[in-house]
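So that we are looking at the same thing, I have put the structure below in C-alpha cells.
The complex is shown incomplete by one protein chain, all other protein chains being positioned as in the whole.
The letters A and B name the chains in turn, as written, and every chain counts its residues from 1.
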Amino acid sequence: MGSTKLILLLFCLLLVISTSAATQKKISREPCKTLVVYFHDILYNGQNAENATSAIVAAPAWGKKTILAEPTHFGDIIVFDDPITLDNNLHSTPVGRAQGLYLYDGKHTFNTWFGFSFTFNSTGHKGSITLAGADPFLEKTRDIPVIGGTGDFFMARGIATFMTDAFEGEVYFRVRVNISLYECW
Amino acid sequence: MGSTKLILLLFCLLLVISTSAATQKKISREPCKTLVVYFHDILYNGQNAENATSAIVAAPAWGKKTILAEPTHFGDIIVFDDPITLDNNLHSTPVGRAQGLYLYDGKHTFNTWFGFSFTFNSTGHKGSITLAGADPFLEKTRDIPVIGGTGDFFMARGIATFMTDAFEGEVYFRVRVNISLYECW
Partner (left out) sequence: MGSTKLILLLFCLLLVISTSAATQKKISREPCKTLVVYFHDILYNGQNAENATSAIVAAPAWGKKTILAEPTHFGDIIVFDDPITLDNNLHSTPVGRAQGLYLYDGKHTFNTWFGFSFTFNSTGHKGSITLAGADPFLEKTRDIPVIGGTGDFFMARGIATFMTDAFEGEVYFRVRVNISLYECW
C-alpha cells in the first residue's frame, strides 16, 4: 500500500474522530433548540379572584397586597401561575404553565427580576426549564438566562428573549418569549 | 511531493483542529458524582418556635403567616433552614443544611418552586450546590436542576431527584434527594 493512500485514509479517519469529538453535548453559537411561547399574567387586585393568575405576596412597609406600590412598585414580590400558549390568545389551549416569582427591584426606574420555570405538558414537549435573571421590561427585548432543565430539556442552558406583547393597565400583561437553547444533551 | 512533507502538513493541520479543542471538564450521560441525602422541614405554626426549621414569610392578601393559605397554599413563600441527614432519621447527625426559600405557585393544584442551596460541612464533603426549579410534589419523583456549586462542587451542574419520604399534616415533611451531577470540574 502506498504511503500517500495510507495518509489519506488516516486523514479521513481522524477528521471524523475530531469532528464528532468527544463531548456528548452540542455546544455552538447556533441554538440547538428553539421555541416560541406566550405567557399571560392577570394580577390579583382584590376583586378578580376568579381570573387572577398571580398575586402580590410581599411588599415594602409602604405597600399593599391588592395594588402595586408607587411609584415604581419597588419591593413588591409576585407569585404567579400563568398559562403558556403557542399564540397570543389568552384563551388558546395552554401547552404548560409559567410558575414562580417575579419582583420589582428598581427604586427609581421600572425593573423586574424573574425566578421561575416553564413546565410543558403537551404532545410536543414534556419537561421544564428554569429561568433566572433581570427583566428591564420597558425595553423592547430583554434576555433572561435559561439556567437548567429537566425531561426533554435535560441540562439545558440558553437565553429566553422577552418581548411585551400586551400591557393593559396594571392587571394584565402578555409576554412573547423566544427561547434559544445553546446547550442540549 | 514527498510523504514526509505531506505528513508534516497533515500534522500541523490536525494540531490546529485539536488545539481549538480540549475541555477539562468531564461531560457525559453517566453522572460524574452521585449523592443521596434527606432533608427535614418543620413549618412554624405559631406554637412550635423551638422545633420549627421553616416559616411562612410572605402570603397573599387572603393568607396568614401561621397557617398555609387555602385551598392550594398559592402565594405562600417559606424560608427554611433544614437539616440534611444521610438517612431518614430526623435525629441523625446532620451533614449540612438545606437553606433558602420555596413557594407555593399552583393556583388550582399543589405545586412548589425551590430556590436554595445544600451546604455540606462534614468529613465527606465541603462546599455547596445551588438548586432552582419546579417541584410538583404530588408526583412520586420530581427533577430539580442543580445550577451551580462551590468547594468540592465547584461549577457543578446536574439533577436532584426529589421523593417525598414522609408527609405529616402540614407541619413536617421529609424529602429523599438523589443528586446526580453531570458536569464536574
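As a convention for this text, a contact is a pair of C-beta atoms (placed from the backbone, for glycine too) under 8 Å apart; a residue touches a chain by one contact, two chains touch by 3 or more.
If you're wondering where the values come from, they're calculated on a predicted model, not measured in any experiment.
Colleague: Any idea which of B:77, B:144 or B:159 touches the chain not displayed?
Modeller: Residue touching the chain left out of view: B:77.
Colleague: From the list B:37, B:134, B:147 or B:181, which touches the chain that is not on show?
Modeller: For the chain that is not drawn, the touching residue is B:147.
Colleague: If the missing chain were put back, which residues of subunit A would it touch?
Modeller: Residues 3, 6-7, 10, 14, 17-19, 21-23, 27-29, 57-61, 63, 74-77, 103-108, 111, 113, 115, 132-134, 136, 143-147, 157-159, 182-183 of subunit A touch the chain absent from view.
Colleague: Give me the subunit B residues in contact with the hidden chain, please.
Modeller: Counting only subunit B, the missing chain is touched by 3-4, 7, 10-11, 14-15, 18, 20-25, 44, 46, 52-53, 55-58, 65-66, 77, 79-81, 97, 99-101, 115-117, 119, 128, 130, 132, 147-151, 154-155, 185.
The criterion applied here is as follows: only the chains that are shown with their structure count from here on.
Colleague: Averaging only over C-alpha atoms, locate the centres of subunit A and subunit B and give their separation in whole Å.
Modeller: 20
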